[in-house]
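A protein chain is absent from this complex, but the other protein chains hold their places.
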Amino acid sequence: AGCAASEEETPAPDGNEAPAEEPAETDEDYKLVLRLSHVFSPDEQLTKSMDLVAERILEKTDGAIEIQTFPQAQLAVYKDGLEQVVRGSEFISVEDPSYLGDYVPDFKALVGPMLYSEFDQYTQMIETDLVQDMIAKAEEAGIKILALDYIFGFRNIITNKLIVNPEDLKGMKLRTPGSQLFIDSINAMGATATPLPWAETLSAVQQGVVDGLEGSEFTNIGTKVYEVATNVALTKHFLGTAGVYLSTDVWADIPEEYQTIIEEEFRYGAEEMIQIISESYDATKAELEELGVEFNEVNLEAFTELTKPVYENMEGVTPGIYDLLMDELDKME
Amino acid sequence: MKESNLKKILNNIEEIIASGFIILTTVLVVINVFMRYFLKTGLYWSEEVATASFVWAVFIGAVAGYKKGKHIGVDILVNLLPASIQKVVVIMVDIVLILLNGYMTYLAVIFISLSYIKPTPVLGISSAYISSALLVSFTWVTIYSVIFLVRDIRRTDYSKGGDIL
């Protein structure tokens, strides 16, 4: 389920590792198997994109770099996946950038609540010096970031009640993933965050244990959320995106020509996925409307104002990180 | 002679600790249900703490089960063997278990020393609060494995492998 995809969050001191070594010479017999793990289900675009990227890399490296993909949390995911990377496993972790926050706290702010309203803003943001510095810090912590922008849509609030203003959320219990960032943000927006396992979420909404949930339109249609809740308030409170992470030690041992291919293919795969997601969004939305789902715009300013303190309470982030991010966003306009 | 209370507690210390964690788990879940339903609010951290407490209950409970020989295994083949060979098998099994439990203890030390900086998802406290359950459990079980080996070497009636059902 895509909904389970993008969660989690929390601070930690940086785990510094030895700097990367010189790339090795290309060898005729060079062969490396990397296991790539994520939580998305086979039908979701991210799974398809990862499979495509893996296939292209295998082809372009003449079989030297074999990336085996493991969807649906068959192998380590979330914090465990990042830990595999940091510990130098031959392993690629594909997770929400907030998980990087355990090693470089500012990443939590990068994907914080109520920041972006367009995909472009985020793709431009990750090119800024501000984020490039964060990427460099991640590298010092042993994490080579191959991409940050496998975007799968905005997350909105899904209930059976019209939600326009924060007051409408008062007393409403919304299911969130078990993640500090999500809990803090949903509480700040005026609702009562109720962490529940995804497996129990739909029946919980149906029976009224909770009053709603939050997720993207792709999750909505893919897991048939519309059967239990039919109002989508377009809060866009989180951008759903996944990054691709690999150990710097493993990376350093890969011959340079293959490094180039890997970097290019993961970058191209992200561009391609954003394209596909953008193109299919309207059709998905229309399909949901046909199934009885109603969409409404919300008072974005009010929600934005309420979620600002979330950034101040993030542990370990650069002071004033919210303003720094907002400055970059202002520059884009 | 009547067993002193202290001795009684020490004899059942694993059961007592594990029971404490089970009670904590249950109480947390019940409180959260009622707070959510009647007060329209909940303990956002209750799932994380309840499942962490459950992990402790399971791994400390596993020590108790190991001590009392309640873990299930298959003894059909071993029972078919002549008594003298049975003794060899039982002692070899004891040695394998010492090696295995000792190795898991060693891995737990490495794992926790490198992963304690990883915070938990909701409360953001060190994940070592949970993963230490492994270290405590494996260390404790290793000690019992050694005790069982000594016992099985000394024992003359070895037809029934102590920790094997």
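Think of it as A and B in the order they're written, each chain with its own count starting at 1.
We adopt the following convention: a contact is a pair of C-beta atoms (placed from the backbone, for glycine too) under 8 Å apart; a residue touches a chain by one contact, two chains touch by 3 or more.
Throughout what follows, contacts and distances are computed from a predicted model.
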Undepicted complex member, UniProt protein name, chosen from "TRAP transporter large permease", "non-specific serine/threonine protein kinase", "Heme exporter protein C" or "Cytochrome c-type biogenesis protein CcmE": "TRAP transporter large permease"
Omitted chain - touching chains that are shown: A, B
Absent-chain contact - pick from A:Ser41, A:Ser98 or A:Thr307: A:Ser41
Contacting the left-out chain in the complete assembly, out of A:Tyr30, A:Trp198 or A:Phe266: A:Trp198
Chain not shown, touching residues in chain A: 1, 33, 35, 41-43, 68, 70-72, 74-76, 80, 83-84, 87-91, 196-200, 202-204, 206-209, 222-224, 227
Hidden partner interface residues of chain B, rising order: 15, 18-19, 22-23, 25-26, 29-30, 32-33, 37, 47, 50-52, 54-55, 57-62, 64-66, 68, 70-78, 89-90, 92-93, 96-97, 100, 103-104, 107-108, 110-111, 114-115, 127, 130-131, 134, 161, 163-165
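The rule we apply is simple: only the chains that are shown with their structure count from here on.
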Touching residues (chain side chain B, partner chain A) in the complex: 36, 40-42, 44, 47-48, 114-115, 117-124, 127
Chain B-touching residues of chain A, taken from the complex the two chains share: 7-13, 15, 78-79, 83, 87, 102, 171, 173, 178-180, 183, 187, 192-197, 209, 315
